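The complex appears here without one of its protein chains, the remainder shown in place.
Let's look at subunit A:
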Amino acid sequence: MSDHNPTIAKEPVIDLRSVSLTQNIKLALVDLLQGILQISLGWKLGWLDVKLRYRGSILGPLWITIIMGVKITTIGVLYAFLLHLDLKHYYTYVAISVVLWTYMSGMINDSCTIFTNASPLILSQRIPFSIYVWRTVFCNILILLHNLLVIIVVFSVFKIVPYTLYLLLPSALLWIMDSLAIGILFGVLGTRFKDIPPIVSAFTQAFFFITPIIWKASSLNFNKDYILLNPFYPLFEIVRAPILGEPLTSSIWIAAIGYSLILWIIALFIFSKTRFRIPYWM
């Protein structure tokens, strides 16, 4: 490797200097690649996070499931009764939607503190930054898995057989990709600007009501295409529809992929510009 070719080769050579944006994009991609190569470390960190949260508790992580069960039952029964909806249909819809939303909002809110929470580690050793993002992604996936128990219970109670589960595979893949981008984007912003976490928390709260989660898009009495302007809607539909056996229009998939691409481009740009700056902000 020439002395004037700044690259971070595989350990143990580290060659650092200020480089152009193109080179920084390359370094950001290297960071992401190293994060994938060391993904088991991200898994371990995420798993320990969940384990730690419930250490010493009798029911342990089962509390995640119980809290979700209570929440879904309250919303499902209450609104089905208040709005005269079909209980079985509404209850299952709400169960899936709220579980998905819990994952999404948890991912977004946790993202803001990905790097600030890891500051002792970041300042003690050089590790690819994307590892910390994977940690939060895995932590939230583990919580999601606990919440899936609720959905399984709801489905068995109402004797519903999910139809086209294999269609979930591309959706899950897109969700994981988006989670990573969200983690990078809000992780960097939350480290640099201390006002980001409360702002994000306020907005996710608002989106809980704006997005069809506890209400259905079909209940809108205006042109439903407008709802595609909400980036969460197509992302939720591509998961919900296959489980509930509802048809999916191609426009929803196009919107979901489109929003994901935009998210990734922004995240990658910001990560390239600021990756090396993260330890300075600790």
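Just so we're on the same page, a residue touches a chain if its C-beta (ideal position, glycine included) is under 8 Å from a C-beta of that chain, and two chains touch if they have at least 3 such contacts; residues count from 1.
The criterion applied here is as follows: contacts and distances are computed from a predicted model.
Going by its UniProt record, the hidden chain of the complex is named "ABC transporter ATP-binding protein" among "Tryptophan synthase beta chain", "Signal recognition particle receptor FtsY", "ABC transporter ATP-binding protein" or "Sarcosine oxidase subunit delta". Only one residue in the set A:T22, A:Q125, A:S218 or A:S250 touches the chain that does not appear here, and it is A:Q125. By the touch rule set out above, subunit A reaches the unshown chain at residues 3, 11-18, 38, 40-41, 44-45, 48, 52, 55, 120-127, 192, 194, 276, 279-281.
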